[in-house]
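My structure is below; once you've seen it, I'll send some questions.
All protein chains of the complex are present and in place, except for one that has been dropped.
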């Protein structure tokens, strides 16, 4: 790991001023990161459950964090693919947590996997995989 | 088509009060819907481009709209899978448009496809497919 | 298009001697290719329908063909992601056809989309998207 928790936290705050809406960094390790989203009304959808887009955003940012922890603070790494399966209905007003784990980091692309949990449920509410494109000049 | 443009527009406004952030309905036909997002600062990401989550949310809602136009106003239809490929960098402050088209509508699930365009670019900036689960009791 | 139908056909026959089991080239144009699979018993599964793997293989090869038609005969282009939605049950002993269309061809990766049809059915039986990694040295 070549980036510290504090460095990544500061980087996310600077580059994503609106990003707290997507979630906040909770943990960072070698090839993994954990993000947490405090669910409020803007993240809900009909049926009183956490919206799909709120979970997709959290998954996307969690892989970004796990990746940057390994390759350094490369703002222009961009998602090229995301695939998400929604597994269970989250608890409506409980926080959700995304734990991302890198499966591969290559020269021009990287693949990560994410489990999303809703506080109060043991089994995951969603699972995603995501591919990031890494810019050549870094 | 069993739902009109006006009915769906009213339904989305009622059930997704925060939904204008995801996009607004522009067109509705037999098995398709078009949504538009006016991109502002909250939808941007490092590099001055439209964020992945903004496009994922628009794609998700566009398939939801295309589906409800065919099966009626079923608020509890929920996304079970979404897969998105990001193809090109959108123009930073141009609106983006999602055109969703249903590929299959079954009894318990439906599959749709979406192209996302950035105004000013001819080729699509993203393409997604999405699966919706349709609740049994309707 | 920088490769002809005959050149691609000869290339596939040479590099995939077992490839007729995956399908044969039917058409090639600017950014698209069409493959056909004559379904026999080895492609069926319980329920007397065409197996998922037979359709996945056909989709994968069809995007490969559409890509090589544009970038030249690069054998080492490899699939990095494939996502497929199965939409309807194919007719058991009818041929299936895959029509692939490139959505983006970049320097190090490319994205294609495929519709699979079963002869005798108007609507598609499957839809896939696929990402290819293009080797640097070509």
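Chains: A, B and C, in written order; residue numbering restarts at 1 for each.
Please note the rule applied: a residue touches a chain if its C-beta (ideal position, glycine included) is under 8 Å from a C-beta of that chain, and two chains touch if they have at least 3 such contacts.
Just so we're clear, the structure is a prediction, and the values are computed from it rather than from any experiment.
*Asks:* The chain left out touches which of the shown chains?
*Replies:* A, B, C
*Asks:* Going by the contact rule already stated, which one of C:8, C:84 or C:98 would touch the omitted chain in the full complex?
*Replies:* Here the residue in touch with the unshown chain is C:84.
*Asks:* Just checking the interface: what residues of subunit B touch the absent partner chain?
*Replies:* Per the touch rule, subunit B residues meeting the hidden chain are 80-81, 83, 108-109, 131, 133.
*Asks:* Can you list where subunit A touches the absent chain?
*Replies:* Subunit A touches the missing chain through residues 83, 85, 87-88, 103-104, 111, 113, 123-124, 127, 129, 131.
*Asks:* So which bits of subunit C touch the chain we can't see?
*Replies:* Output for subunit C: 15-16, 18, 21-22, 41-42, 45-47, 49, 52-53, 56-57, 60-61, 75-76, 78-86, 89.
Everything below uses one rule, namely that only the chains that are shown with their structure count from here on.
*Asks:* Which chains, if any, touch subunit A and subunit B both?
*Replies:* Common neighbours, subunit A/subunit B: C.
*Asks:* Closest chain to the protein CA centroid?
*Replies:* If one averages C-alpha positions chain by chain, the most central is B.
*Asks:* Round to the nearest whole Å and give the separation of the Cα centres of subunit A and subunit B.
*Replies:* 21
*Asks:* When the centre of a chain is set as the mean of its C-alpha atoms, what distance in Å lies between subunit B and subunit C?
*Replies:* For subunit B versus subunit C, the centre distance works out to 28 Å.
*Asks:* Which whole number of Å gives the spacing of the CA centres of subunit A and subunit C?
*Replies:* Those two chain centres are 33 Å apart.
*Asks:* By the touch rule stated above, which residues of subunit A touch at least two different other chains?
*Replies:* Within subunit A, the residues that touch at least two other chains are 80-81, 83.
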